[in-house]
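Of the protein chains in this complex, all but one are displayed in their positions.
Note that the chains are named A, B and C in the order they appear, and that numbering of residues resets to 1 at the start of each chain.
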Amino acid sequence: MQGDPLRTGRLGSGRPDPVAEFLSSMAADRWIAEADVLVDIAHLLMLERREILDSASARTLMEALLTLRSEGLPEEIFDDCYEDVHAGIEAYLIGRAGAEIGGRLHIGRSRNDEVATCIRMRLRHELLDRMAAILELRRVLIERAGEATETIMPGFTHLQHAQPTTLAHHLLAYEEAFGRDFERFGECFARVNRSPLGAAAFASTGYPIDRDFTAAALGFDGLAVNTMDAVAARDFALEAMNACSLLMSTVSRICEELVVWSSAFVRFVELDDAYCSTSSIMPQKKNPDTAEIMRAKAATVTGACMAAYTCMKGLPMSYNRDLQELTPHLGRAVGETGAALELLAGMIASARFDAERMREESAKGYTTATEVADMMVREFDLAFRTAHAIVGRAVRKGTLDLETLEEAAGEMASLSLKERGLTEDRIKSALDPEYGVSVRTAPGGPAPAATKKSIAERSRRLDADEVWVAEASERIGRALSQLVADAEEFIK
Amino acid sequence: MQGDPLRTGRLGSGRPDPVAEFLSSMAADRWIAEADVLVDIAHLLMLERREILDSASARTLMEALLTLRSEGLPEEIFDDCYEDVHAGIEAYLIGRAGAEIGGRLHIGRSRNDEVATCIRMRLRHELLDRMAAILELRRVLIERAGEATETIMPGFTHLQHAQPTTLAHHLLAYEEAFGRDFERFGECFARVNRSPLGAAAFASTGYPIDRDFTAAALGFDGLAVNTMDAVAARDFALEAMNACSLLMSTVSRICEELVVWSSAFVRFVELDDAYCSTSSIMPQKKNPDTAEIMRAKAATVTGACMAAYTCMKGLPMSYNRDLQELTPHLGRAVGETGAALELLAGMIASARFDAERMREESAKGYTTATEVADMMVREFDLAFRTAHAIVGRAVRKGTLDLETLEEAAGEMASLSLKERGLTEDRIKSALDPEYGVSVRTAPGGPAPAATKKSIAERSRRLDADEVWVAEASERIGRALSQLVADAEEFIK
Amino acid sequence: MQGDPLRTGRLGSGRPDPVAEFLSSMAADRWIAEADVLVDIAHLLMLERREILDSASARTLMEALLTLRSEGLPEEIFDDCYEDVHAGIEAYLIGRAGAEIGGRLHIGRSRNDEVATCIRMRLRHELLDRMAAILELRRVLIERAGEATETIMPGFTHLQHAQPTTLAHHLLAYEEAFGRDFERFGECFARVNRSPLGAAAFASTGYPIDRDFTAAALGFDGLAVNTMDAVAARDFALEAMNACSLLMSTVSRICEELVVWSSAFVRFVELDDAYCSTSSIMPQKKNPDTAEIMRAKAATVTGACMAAYTCMKGLPMSYNRDLQELTPHLGRAVGETGAALELLAGMIASARFDAERMREESAKGYTTATEVADMMVREFDLAFRTAHAIVGRAVRKGTLDLETLEEAAGEMASLSLKERGLTEDRIKSALDPEYGVSVRTAPGGPAPAATKKSIAERSRRLDADEVWVAEASERIGRALSQLVADAEEFIK
Partner (left out) sequence: MQGDPLRTGRLGSGRPDPVAEFLSSMAADRWIAEADVLVDIAHLLMLERREILDSASARTLMEALLTLRSEGLPEEIFDDCYEDVHAGIEAYLIGRAGAEIGGRLHIGRSRNDEVATCIRMRLRHELLDRMAAILELRRVLIERAGEATETIMPGFTHLQHAQPTTLAHHLLAYEEAFGRDFERFGECFARVNRSPLGAAAFASTGYPIDRDFTAAALGFDGLAVNTMDAVAARDFALEAMNACSLLMSTVSRICEELVVWSSAFVRFVELDDAYCSTSSIMPQKKNPDTAEIMRAKAATVTGACMAAYTCMKGLPMSYNRDLQELTPHLGRAVGETGAALELLAGMIASARFDAERMREESAKGYTTATEVADMMVREFDLAFRTAHAIVGRAVRKGTLDLETLEEAAGEMASLSLKERGLTEDRIKSALDPEYGVSVRTAPGGPAPAATKKSIAERSRRLDADEVWVAEASERIGRALSQLVADAEEFIK
């Protein structure tokens, strides 16, 4: 095995293995290896077009690169004896084309801009994948909401039965939240998809390179212009991790609900067996493990984000090796988010919601007490706070009926509701959960008419978002295909 | 002092003081008190227009609210005996207008939507302020860069002298980074400036409220539509904290540089006395304290952000009291960011950069060795990696001149550079930092021509961004002025 | 108002207000002001005894300090025009005793060692307070466990009914966890209670100071020896914050359970009204707000901890102003932990557990299925995994009785349990939760005999821990009383 070609001049004899392992980014570099070959191809084409490199050398190198592209990177490239995949590829090229030619590819660039370019290429791909997965999740939520616009259930505040709502309304709350996550991923994508290539170590280069050419060839939407910022900044990575953390924060909430709703106390949902485990000792158990682990993954992603912030804190310009340590956190954050998203859509799509249990609980816990108070305000001209106090007192007495309300009205406000015309029937109709839901017709409210309108609006938004992702993916795919085609044309 | 009007019905006797203090959000509620009165005014106008509240009661309440608006909230409203400022204001209204009328303002809403609305109003204001401060900082950076396009300095990687660049190039790296922060704040603003009002507890209300009216009256750009999401989500707050953390991450880097550059070793900059302290014991000291504390504030903001993530993890729908604990973290994050930003622009504007020291250092540490290697590649047809190895070996010998290069070429590549025509003069010109900078003309590079072009482009961007902030601020200001005018008209 | 006495020599004219406010640690310094006066007194006594300061000057200064001690610090000392409380006190002394004498107290020390000493004094006090509060909490848990050794309840894994246990067993799990927190606080205390005084800026001083004297006078258990470490390290503070975070992590878990157990689904507990709130709109609600906020406080404390880590990352030796920003995080972490602890003990002490509901639920969800499997293993010689599979299959059939078990045995293992002698009665007795609990007699298990033994052991441990705290508190109190007495004696 060859030694790292970079060390031969400046530094003394090789380093001990534990150091090599400590310094090597190889484990993380598999993440960007495919991008690296594309970057090499684009850079090489540019060098040749700008006549920085002679055509013969360029051809030799391009043949080797296209072989890597078509056959995949051989395992030797990832050996820990190289500091990184860039060094591994260079050693491979030198092995194939000799030191004279193999060493020429690195003209006019540095590993600093190279790695930044590779990370952005990989990351934009991950972001688009995550966006597609969010869309799938939102589609499932909208579809399940569509089935459940009249599925009455108790809504909760403080985990207490609060007011009746519908399962559709509940699911749409999550869909709207994930819609904002989608926006954030898209905005992040716009900042990620800028090319740092040509920034070299940080000061660009004296060679007459063409940054716009390589940017376009690699499917970037433009340049990360300032060359020092281009290699030193990682806010694009942190922003992606933030977007993942925020998304996973909401995922942890829906998972918490799935865990609670799966409990024997609640039984609002039964998750498909595929997403559950049993106990090694308690044969009756069916545990919502996938939801639990997914909930925990939110912590994993946040922790990766925290690590990245701490890593960046107080680093002077421009490139510092600390940045290498950031990439695995990024990979973990977007990777775990992807794994969770993929399963979540399926878990919700296959969940069996128990409408009967939901209906049963929606009348418990005095969830319609607000309606009773509201009714007294509207029909018997009480101040809201007075009505609120009377109903609260009646609840303390253990039930909500004409007798307890009348007593409470006497105690709290020295008035008689009976005299004002309140009847047992009027109370009963106000206590009916269906009634409570049906009157909540404000935009975004739980009344079936309102949720159906929301579903229609959100579906249109979803369709537009799908077009966006498809177009962005295609734009990049087209550029990369063209690049490889140009490279193949060149060596013909 | 009156008791909390909310507790009288449902709960037993008052709570002990330590509990009241623990539960009270009063300390944080000063942050949203001004917004709360505006929300009350808008809600009241809507109730009256929709005939949910009779005009006479509305007039009485409006008079009280306009008094609060014009005279400020009396201290009694912030007493810890109230759980929050909403309860304090209601108690004030009851005190002025009696329980009958005072208790009517809360019709058709809940503290859940009220507090979410207030936080968003305060936050959008903070975001616009931060954006204005970022613009000021960027303007300072661009101006100082404009003075320094030919101020040669060493650029660093790994805190090692690396290649020559200019101060302008270095400052513009930060300006470009802060430009992205500006974008993120603006995108966050768009998600923050949506009205949750009318969501009530989470299920909206049976009253025929007009959510669009209150949204427009309060200067929102639209609704937070789904009413459960509207009260339960705090991703808008977390996103703002993320934006602050990212910005402060970059601030910590520039501060680190100011600290390092202020050291007696470096002396690239002398900060104005206003931003420095001396020692209580070492009379000669001039310490860059402001930069140090600012660097530490990055940690404070990140910590607030992490607290918020942890707080939200696994909370089920819809509102949970945990959310109250999040608001002070938000206030701290945006507040500390604001304090830091305000000072940073002034600190950089008043800093005295020492061009002579920078020039002196730019020739040290072999910063132009890359140029020597590049020259050998271009003019003597060496492979880049070979040239790199030869120069590296020569550096190990202690100097870069014809003799050491010739020796190194023999050792590393068995060739003679002298024979290929290399002269001492050619080496000297390649070693000249001005030369090294002048050839780096790629977009975003340090050559004066390139930085001047960047300055022009960035200035145009800055102007456009200033228009954006001005328009957003004015739009909100106009809506709120109109709201108060309408309220005053109503009570005439 | 006087200017900051420290700035007059080295630095130019005063600084603008926003900078003064940004740099000032005054808000946080109230936290250490009382300690500061004690440190001044001890330092002054030492200076006089070592004849570094003449007795007359020392007497004048001591009179002023004892006035501050007895009458409290006047508000002017906390003015933001001083960078910190140390400067404020010095200005006060100069105001009283003139510049000649007032300026002498700072001989042989620096603010760096002074502030480190003050923080440690305040922190040790906070730690002992927290330890006392943990003891109170543990006592409550043990007492409530003592009442509940036979209160059968379902234990949960994955929030699923798992196996029957007792409330005592459940409460003792928390008590044991808090016992470890107590240990950690005590070990942290040992590292906190070391005196950095005399380290001066970091290099100690040329004056013949007596570090051991001031350490003993201030109640420290020894020195933070190396003087650079003494001013530069804050691991003692981070360790305290870690201890708080760990404690609060467990607190968040017990709070989560109180929230879940308070829900209408579960009703295992009713919290005292004092710890609950109602809704502003839903009059029937009784929300476990204290438990929710306490759960959220865990996040606040962790966030403070993370801010501190990020702040310290990569700071070179010795003192950097960044350290100032750490103290408020420390104050928040220990303060919020204290507020939570104080309430938690009371909340649990006053909680009404519903033994009937617990018993009712303990038979649901097949919690005793493990016993059935175990019984089949023991009495009918099945492999555990076979018995587990049979019971699991029977549960899927919807019930656990002779018929379903027999069917399941046929399907899963082609055997007949009836033939082996299994009867309906045997199944019934195995399904009885009381039986399931009573056989779990291993150390730490839920059988009443085992929990009673645990209660006895833990009570003994608690008593010993109480002695520890009392002795540590008294040791410090005695030293400080003696210090003030010596100071008063000195000025007589």
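By our rule, a residue touches a chain if its C-beta (ideal position, glycine included) is under 8 Å from a C-beta of that chain, and two chains touch if they have at least 3 such contacts.
In this text the structure is predicted, and so the values were computed from the model without any measurement.
Just name the one of B:166, B:226 or B:287 that touches the chain not displayed here.
B:287
Which one, C:228, C:349 or C:479, makes contact with the chain that was left out?
Spelled out, the listed residue whose C-beta touches the missing chain is C:228.
Kindly state which of the options A:124, A:170, A:211 or A:297 is in contact with the chain not pictured.
A:297
If the hidden chain were put back, which of C:398, C:421 or C:443 would touch it?
That would be C:443, which touches the missing chain.
Quick one: which of C:30, C:364, C:385 or C:460 touches the chain that's been left out?
Selected residue, touching the omitted chain: C:385.
Pick out the residues on subunit B that sit against the missing chain.
Listed in rising order, the touching residues are 157-163, 259-260, 262-266, 278-289, 292, 306, 309-310, 313-314, 361, 364-367, 369-370, 373, 387-392, 395, 400.
By the contact definition given up top, give the residues of subunit C that touch the hidden chain.
Residues 5-6, 8-11, 90, 94, 99-107, 112, 155-159, 162-165, 169-170, 172-177, 180-181, 183-184, 187, 191, 198-199, 201-207, 209, 211-212, 223-230, 232-233, 235-236, 238-239, 242, 245-246, 249-250, 252-253, 255-257, 260, 295, 298-299, 302, 305-306, 309-310, 312-321, 370-371, 374, 377-378, 383-386, 388-393, 395-396, 408, 412, 436-437, 439-446, 450, 454, 457 of subunit C touch the chain that is not shown.
Over the whole complex, note the residues of subunit A touching the chain we left out.
For subunit A, the residues touching the absent chain are 6-7, 9-16, 18-19, 21-23, 83, 86-87, 106, 109-112, 200-201, 273-287, 289-290, 292-300, 302-311, 313, 320-326, 329, 339-340, 342-343, 346.
One rule holds for everything that comes next: only the chains that are shown with their structure count from here on.
Would you give the residues of subunit A that are in contact with at least 2 other chains, written as numbers and ranges?
Answer for subunit A, listing residues that touch two or more other chains: 157-159, 162-163, 260, 306, 309-310, 313-314, 370, 388-392, 395.
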